[in-house]
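A single protein chain has been removed from this complex, and every other one stays in its place.
Order of writing sets the chain letters: A, B, C and D. Residues in each chain are counted from 1.
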Amino acid sequence: MDLDFMASTMLTLVAALPMTLALFSLSVVFGGLLALLVVWMRVGGHPVARGFAKGYIFVFRGSPLLIQMFLVFYGLGQFGFIRYSFLWPALREPFVCAVLSLSLCTAGYTAEIFRFGLRSIPAREIEAARAVGMSGFLLTRRILAPIAFRNALPAYSTEVMMMVKSTALASLVTVWEVTGVAQRLIAQTYRTMEVFLCAAAIYLVLNFLILQLMALLEYRLNPHRRAAPLFPAALQ
Amino acid sequence: MTILQTIGFGPTGWGGLLLVATLMTLCVTAVALVIGMVLGTLVAWAKLSGSRIARSIGSAYTTVFRGVPELLIIYLVYFGGSSLVTAAGAAFGYQGFLGMPSFVAGALAVGIISGAYQAEVYRGAFLAIPRGELEAAQAIGMNRTLRFRRIIAPQVLRFAIPGIGNVWQLSLKDSALVSVTGLADLMRTSQIAAGSTRQHFLFFIVGGCLYLVLTSLSDRVFNGAERRANRSMPAGIGQA
Amino acid sequence: MASAPPLSGAPRLSVRNITKSFGPHQVLRGISLDAQDGDVISLLGASGSGKSTFLRCINMLEIADAGEIVVDGETIAMTQRGGRTVPADRRQVDRMRSELGMVFQSFNLWSHMTILENIIEGPVHVLKRPRAECIAEAEALLVKVGIADKRHAYPAHLSGGQQQRAAIARSLAMKPKVMLFDEPTSALDPELVGEVLRVMRALAEEGMTMLVVTHEMSFARTVSNRVIFMKAGEIDCDGPPDTVFADGASPAFRQFIGNFGG
Amino acid sequence: MASAPPLSGAPRLSVRNITKSFGPHQVLRGISLDAQDGDVISLLGASGSGKSTFLRCINMLEIADAGEIVVDGETIAMTQRGGRTVPADRRQVDRMRSELGMVFQSFNLWSHMTILENIIEGPVHVLKRPRAECIAEAEALLVKVGIADKRHAYPAHLSGGQQQRAAIARSLAMKPKVMLFDEPTSALDPELVGEVLRVMRALAEEGMTMLVVTHEMSFARTVSNRVIFMKAGEIDCDGPPDTVFADGASPAFRQFIGNFGG
Partner (left out) sequence: APVAAAKDWKTVTITLEGAYAPWNLTNPDGTLGGFEPELAKYLCDHMKVECTLVASDWDGMIPALTAGKYDVIMDALSITEERKKIIDFTIPYAHTHAAFATAKDSPLANAAGTGTVIKLDPGATGKEIDALKEAFAGKTIGIQAATVYSKFIYDNFGSIATVREYKTGAERDLDLESGRIDLVFDDAVYLISAFEKANGTLGFTGPEIGGTIFGSGEGLGLRQADTDLRDMFNKAIQSALDDGTIKTLSMKWFKTDVTP
């Protein structure tokens, strides 16, 4: 193995890391917010909203991100009315489109994950909350959301790791993040395995860190599920 | 040529190829799901076991195979696996490339990845079983296998069905990457058709719709299974 | 905790002709009840006779198929939607529920909160009272029910009796006008039963209205001023304990208590 | 259900000097107990005194920190692994458990099975007896505890008392030699309490050994032949009911029962 080549490859790839991180963090934030909206419509009482949310989840969870991104970036540009609308200055930008389609896609998945989280709340604990007069937003904020989030956390950390890898598709729309740069290097040098191993190492480290953070969060949020009691005499 | 001709089944239509590719995607994903179930169960069991070594192996597995881009894993399985097979062939005097069949390599690679995701699903589902019910099983003297078979597995399955549905979706799309092994799956066939006819939008939309057809079929299966599995539970929020 | 009396002597809580079925199985067959301030009503009945379901219907955790619930002279408005009876005004139900305390048969503590957090949850977030004040009151309640040392423990780490007492404290912290107790002493030892009954008697003296599902005949006899015996979803006998426990009561009730004490 | 007596008059169940802590909190401080065939031992004690924990230690759902458990003269072998005490032979524990029945304070029915399935699960799969035979026996047990009509219902759709009776039936279906009951009548009405106590008395007459955590003093007095009163993780008094309930018992016990009946 050619160490010099690996080192220079690594440097080139790391230079693209900020782009990957920017895509990732923006789409996790926007995707998360969008998912909250979608899940709210999905479990809420309104039939039209529920139908819309079902359709949204179906389309964005069911089709490949590659196709979604292609259609968002290249497809929207085909329509004159979009090209002449006030949105075009934003949609013209590849980065905006990449974040947009990553967020749209992850929102579909995340909405499903949050819904499973809601589903696994023990019915008895919801009843207890209703019995003290909670409902609507208060019930959601104090009981449903905290429990659902705890339940959803393992699946959500998986989704977040997926997001890191999904950013790789952004090179399709000329946003050159780590994988795109790696593929470009391969096309120049034809050294597929070496370049991909470097890229994989970067993703692995990134995802490992994310996983540790998520595990820490999970541990912090779940003292009640741990075997040992957390109330030493010192607390009293 | 009209759109219908282009995507239809006539001599100038891509319908036939797309249909075969859809079936290919379905097959790769289904085989991968089964491989992933076996691996996922083992890894989940390792991660939940008392042995520290087993736990670390399990964590390493889920971290690596969820953390590394899927494409690389497919490369490694396909080319790494092929080198092994070729080397074995050479040992028996066969000259030249033997390799793993593309389908086997693709399904195996996607299955290994799917196993990492399924392991997490099963682990979560196991943790959702009320402790008391496990204790009750212990208390009547069920041994570990029996407990697993009669109490844990049915309940894990019940809690895991939505998660498995999710993994199925992921695998469906991961299977798009196996085209590097030369397999003509749905994604690659759409791209070939788009590249050959220069009708990118048409074929991307058709490809996307075929994925949605697969999704809606599988959703139906998983929703049915979920409803069956949950009939013993009080209704909660957000039920399908 | 004595609160303003309801308008013009209307009963604090009034339930009219409630029915409820689960599938083909009719659990409640038309139950009516009026409770005035300071009433302590014992609800007796065989297992499966619909006592828990009745309490759950009162604060609308189950929606009754028919019938009316009136709190402080205010009828809970119901409406038909999609072929099902549902409350017309969600806010009215919330307000009503925050005035009705409920102690569940299976406790239903929030598993992700400590005992103290369980108790202050309602006062702080539903009644929007200052947190410090609520904590002080919660601590006092915890002392009263004898689990002050468990204030920072999670429900999963408590014994059955400790959970039950936490559940009682959680309801009392809301300072409700009416309390619905579903077997509040089932997991308690006699000493604690005595303790809890003493607390309940004190509440009754302060004028709180209580509806208590119980299997403690001594409670029914000595603390409550009215005993209702349910049988197969109907009220079989209803009256002051002296009358009901006297030989004049229904044969079913005599059989029910006949076995008391094995 | 009378089973072969253990070797040479050794006690059916013998517990020696069990201790158990949760974190800093020592729950059991050295408890010993011998139970012969046909012994019915009532375990009394305040809430949180460690009764449930003691039962759970006996069939090893909690692993005691120290001490020995002997069933039919056979000591459960323990060993140290990774700094923790664990059973040396899992199969021995499983075998022992299938001979000890347990009724949990919180029932712990399997939520994915109907009541009938819950009951035949052990006999069919652990004892490997013919299914048809087990179903017939289970039906008989269901009639005995009065919930035959619920045989095809799931636990989530039962009332508290119905769940408790299902849990009792599930344990009895295993025909254990020793039964550990954790408050088996807490959710039952007096009529059913009487019913269940009658069942237990019959079992006692057939020679079954029983350890019953209970708050029913009448049970302790009339059915059991021995009463143990636990206090803060230790045995405070121990003896036949007449002696223990007599004035001679410890002051703590007198205080404990003093409040009985409010």
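The working rule: contacts are C-beta pairs under 8 Å (C-beta built on N, C-alpha and C of every residue); 3 or more make two chains touch, one makes a residue touch a chain.
What you see is a predicted model; the values in this text were computed from it and never measured.
Within the whole complex, touches from the chain that is not shown fall on A, B.
Across B:25, B:62 or B:82, the residue that sits in touch with the chain not pictured is B:82.
Only one of the listed residues, A:8, A:25, A:189 or A:212, touches the absent chain: A:189. Listed residues B:4, B:34 or B:90: the one in touch with the omitted chain is B:90. Summary of contacts with the chain left out: across B:123, B:158, B:173 or B:188, the touching residue is B:188.
Those residues of subunit A that touch the chain absent from the view are 70, 74, 77-78, 83, 92, 94, 171-174, 176, 180, 183-193. Mapped onto subunit B, contacts with the missing chain fall at residues 6, 11-14, 16-17, 71, 75, 78-79, 82-83, 86, 90, 95-97, 99, 179-182, 184, 188, 191-198, 200.
We take it that only the chains that are shown with their structure count from here on.
Set against one another, A-B and B-D show the most C-beta pairs in contact at A-B. Separating the centre of subunit B from that of subunit D, both taken as means of CA atoms, is a distance of 46 Å. Note: centroid distance subunit B to subunit C, computed from Cα atoms, is 51 Å.
In subunit D, the residues that reach two or more other chains under the touch definition are 22, 106, 157. The multi-chain contact residues of subunit B, meaning those touching 2 or more other chains, are 234.
Of all residues in subunit B, those touching subunit A in their complex are 63-64, 66-72, 75, 79, 117, 120-121, 123-124, 127-128, 159, 162-163, 166, 169-170, 173, 176, 187, 190, 200-201, 204-205, 207-208, 211-212, 214-216, 219, 234-239.
By the touch criterion stated above, subunit D contacts subunit C in their complex at residues 22, 44-48, 52, 105-106, 147, 157, 159-162, 165, 183, 186-195, 197-198, 215-219, 222-223, 255-262. Those residues of subunit D that touch subunit B in the complex are listed here as 56, 59-61, 82, 90-91, 94-102, 104, 106-114, 121-122, 125-126, 154-157, 170-171, 174.
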